[in-house]
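One structure is given here, and the rest of the page talks about it.
The complex appears here without one of its protein chains, the remainder shown in place.
Chain nomenclature is as follows: A and B, assigned in order of appearance, with residue numbering initiated at 1 for each chain independently.
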Amino acid sequence: MTQNASSFPPLACVILAAGQGTRMKSDLPKVLHPVAGASMISHVLAACAVLSPTHVVVVVGPDGKEIEQVVAPVSCVVQKKPLGTGDAVKAARKMLDGFTGDVVILFGDGPLITTESIQALQRKRQESKAAIVVAGFRLENPGPYGRLITDKAGKLTGIVEACEATSEQKEIGLCNGGAMLFDGARMWKLLDALKDDNAKKEFFLTDCVALAQKEGGAALEVIPSDDVLGVNTRIELAQAEKIMQRRLREKAMLAGATMTDPDSVFLCADTRIGRDVTIGPNVVFGPGVEIGDRVDIRAFCAIERARIEAGAIVGPFARIRPESYIGAGVHIGNFVEIKNSRIDAGAKINHLSYIGDATVGEKANIGAGTITCNYDGFRKMRTHIGAGAFIGSNSALVAPVAIGDGAYVGAGSVITNEVPAGTLAVARGRQANIEGWAERVRDGKGDKG
Amino acid sequence: MTQNASSFPPLACVILAAGQGTRMKSDLPKVLHPVAGASMISHVLAACAVLSPTHVVVVVGPDGKEIEQVVAPVSCVVQKKPLGTGDAVKAARKMLDGFTGDVVILFGDGPLITTESIQALQRKRQESKAAIVVAGFRLENPGPYGRLITDKAGKLTGIVEACEATSEQKEIGLCNGGAMLFDGARMWKLLDALKDDNAKKEFFLTDCVALAQKEGGAALEVIPSDDVLGVNTRIELAQAEKIMQRRLREKAMLAGATMTDPDSVFLCADTRIGRDVTIGPNVVFGPGVEIGDRVDIRAFCAIERARIEAGAIVGPFARIRPESYIGAGVHIGNFVEIKNSRIDAGAKINHLSYIGDATVGEKANIGAGTITCNYDGFRKMRTHIGAGAFIGSNSALVAPVAIGDGAYVGAGSVITNEVPAGTLAVARGRQANIEGWAERVRDGKGDKG
Partner (left out) sequence: MTQNASSFPPLACVILAAGQGTRMKSDLPKVLHPVAGASMISHVLAACAVLSPTHVVVVVGPDGKEIEQVVAPVSCVVQKKPLGTGDAVKAARKMLDGFTGDVVILFGDGPLITTESIQALQRKRQESKAAIVVAGFRLENPGPYGRLITDKAGKLTGIVEACEATSEQKEIGLCNGGAMLFDGARMWKLLDALKDDNAKKEFFLTDCVALAQKEGGAALEVIPSDDVLGVNTRIELAQAEKIMQRRLREKAMLAGATMTDPDSVFLCADTRIGRDVTIGPNVVFGPGVEIGDRVDIRAFCAIERARIEAGAIVGPFARIRPESYIGAGVHIGNFVEIKNSRIDAGAKINHLSYIGDATVGEKANIGAGTITCNYDGFRKMRTHIGAGAFIGSNSALVAPVAIGDGAYVGAGSVITNEVPAGTLAVARGRQANIEGWAERVRDGKGDKG
């Protein structure tokens, strides 16, 4: 599917992330807003990484510290003043010193770019020998997008902003997708020739296309319009999320997962799902989830940083929190929370339970309403439940505590001491019946129950 | 955005709500069916209220008592017999006695009309001096809608029902949206001239357009087609809900809230959401919710009549019920219900708990499975938990009861008496271990656990 990267010249990736993103109405830098569980810029970096680039540079603004931390160890350079996209790319010059391969310019707020589309730009450059390849896309109503102007031979001669387009040019349905790929050997000369003699007093990267006409010309590669979606508002962020989710869902379904309602299943880019897995409506996967074959995940589940082995049944209404391991054939039922625990094969935790910082042995049965009391207000401590143990309903297991293999805890017990293997433990009050009480209460003589 | 109302003539609003709504298959009057948490007619009234009308009149049918109660203190008049829309407006005559400003006619089953569209009608009347302004809308396939007939100058000359339209008229894509704005000084004369010489023996308000040709003419104002959606079936009710929800979601996102999946977030018209709030998939807001800045509401939450302060984390799987206050930085976790309670800053209620009729002090920690026993079968009573208190998991707090500041309740306790500040309270049975029990049970000699 992906062409062998080695057939192309070396690749450098410059990712622009200096925009302020005021329309996001946020204290978080725009490119760090998440899509499918990861920051937008990390999706761009991931699409690049598949191609094994020799250089990757992120261009940030003066307040880019937060971005630098997220993208590390990828290198960042600072664009000191917002003097336009052309100026931003120049900020990467020192990092690309002497590089003469292909340089692709991408956008940190464009999380939907795919490896396939970058490869298409590489391929077009190889075929066309042009100084620049511009990613174009088609829209029926291109509205505010810059239009791509081509000559009769289909070569790209210029990019015109919508606001400056003639009415004839406005009829062009071919738009500027933003992403561009330069011949690194000719790039700096073009950038140095850029001028800021425009209303905004900025250096526009798009002006390189006109300048390149004498330097080998510019070529055009049409890529899917989804790939170039740029995010400037939370509405566009939600659109990007929607497209990314659709991609992830379709990939999972084609690999053999059934989703009753794919539109309500939320995946992360790193979610791994086996074959003959069924996923009900309204399931939310956070980062770091691996699902084995034939797992049945029912409606209304939230799962994060967990591995679920083959044949397990989870939900409805289950929450699996980070660092959890759910063994083969385990049943996790409704209103159950599992956190930082290992549940071994065949164990059942079917109802209203909290199992945190615990290990549960094979085929153990945890009754409804069981709570592991893992926190005493000072420290978190662990609970061990042995293989084949039976924990009666509504029990509290006060950690640190161990329940042996095959042990049995009576319903409603508060277990504070070890229960050896095969032992029955009961820890609850004795029942006292006070006859005729209801009648006396009705007469105003009863106590509070 | 909204033009200063004072630049227009005084406004009267007549809202027609006498239709029987048999296709709703319901015992509830049609205009009382809810959209975004409020009755359809209340949305129409709210769109009017922004314009400070001098008169608002709702026209109901003979069985309109329920509607009168909902819209009070807005006045209602009764249309005694279902003799058509023209007759319905006449029922409002006494209430508008002597009024010579603008009279807008709206529909109680058209909950999507906006203040902006009513203003557009007002503006058009001011500019055109026409006796009537009709709200039109465009559809590619107008099907059953009445078509608006205009002359060469673009003036409206008539409205023709789809069933009576010539094939040439059927090609017209401009439809009658229903809403109309009359010059109050000329309105009653037009209404008095209406005739019921048609198949249905009804007085049609739309016939005023033809009659108005000699009284200053009629004008047309095209408004968005969403605004004029009329609800006659539950399917159309669901469509209205969908459009209303989209409007509310987009408003919240543009103001700085991130929604992973806006399509699964349900808002009410009065929901207030701060900046840098994140809302996961499947969150349902009932009426009366205020969310502060930087609140994180995770997947699967239902929240109603509650205030949530800045930086709080809620969910997944949390339900916040009416009259609840969630302080700054509070954590409300999974399978937790909060009802009629005040949770102060920094407190944590992370798992499987019911906190009802309670106050929880700052930084208190409520363990998993904690239940406030607020009802004894006769009365509801309150629980007070002090600042920094620690409630061990699976405890029951039997109200009325107070847990002092910094007090500590042992896991699995049933607390019926006050726990003074700094005190440890334990109220549970002692643990007894019966060794070898499991083996004996297997041999048929054990008791029930």
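What we mean here is this: contacts are C-beta pairs under 8 Å (C-beta built on N, C-alpha and C of every residue); 3 or more make two chains touch, one makes a residue touch a chain.
Everything numeric here is computed off the predicted structure, so don't read it as measured data.
Checked against the full complex, the candidates B:F107, B:F182 or B:Y408 give a single residue touching the omitted chain, namely B:Y408.
Within the full complex, the residue among B:F182, B:F204, B:Y325 or B:Y354 touching the omitted chain is B:Y354.
Among A:V78, A:A299 or A:A345, only A:A299 touches the chain that is left out of the view.
Between the chain not shown and the residues B:T206, B:N350 or B:N394, the one that touches is B:N394.
Of the candidate positions B:V71, B:L194, B:V295 or B:I371, contact with the unshown chain belongs to B:I371. If you put the hidden chain back, the residue from A:T114, A:Q239 or A:S393 that touches it is A:S393.
Residues of chain A that touch the chain left out of the display are 250, 253-264, 275-276, 280-282, 298-300, 316-317, 333-335, 351-352, 365, 367-369, 376-378, 390, 392-394, 398, 408, 411-413, 416, 428-439, 441, 446, 449. Contact between chain B and the absent chain runs through residues 24-28, 33-34, 233-235, 237-238, 241-242, 245, 263-264, 266, 282, 284, 300, 302, 317, 319, 335, 337, 352-354, 356, 369, 371-373, 375-377, 390, 392, 394-396, 398, 406-411, 413-417, 419-420, 422-430, 441, 448-449.
As a working rule, only the chains that are shown with their structure count from here on.
For the pair chain A and chain B, the CA-based superposition corresponds to a rotation of 120 degrees in steps of 5.
Centre-to-centre separation between chain A and chain B, using Cα means, comes to 32 Å.
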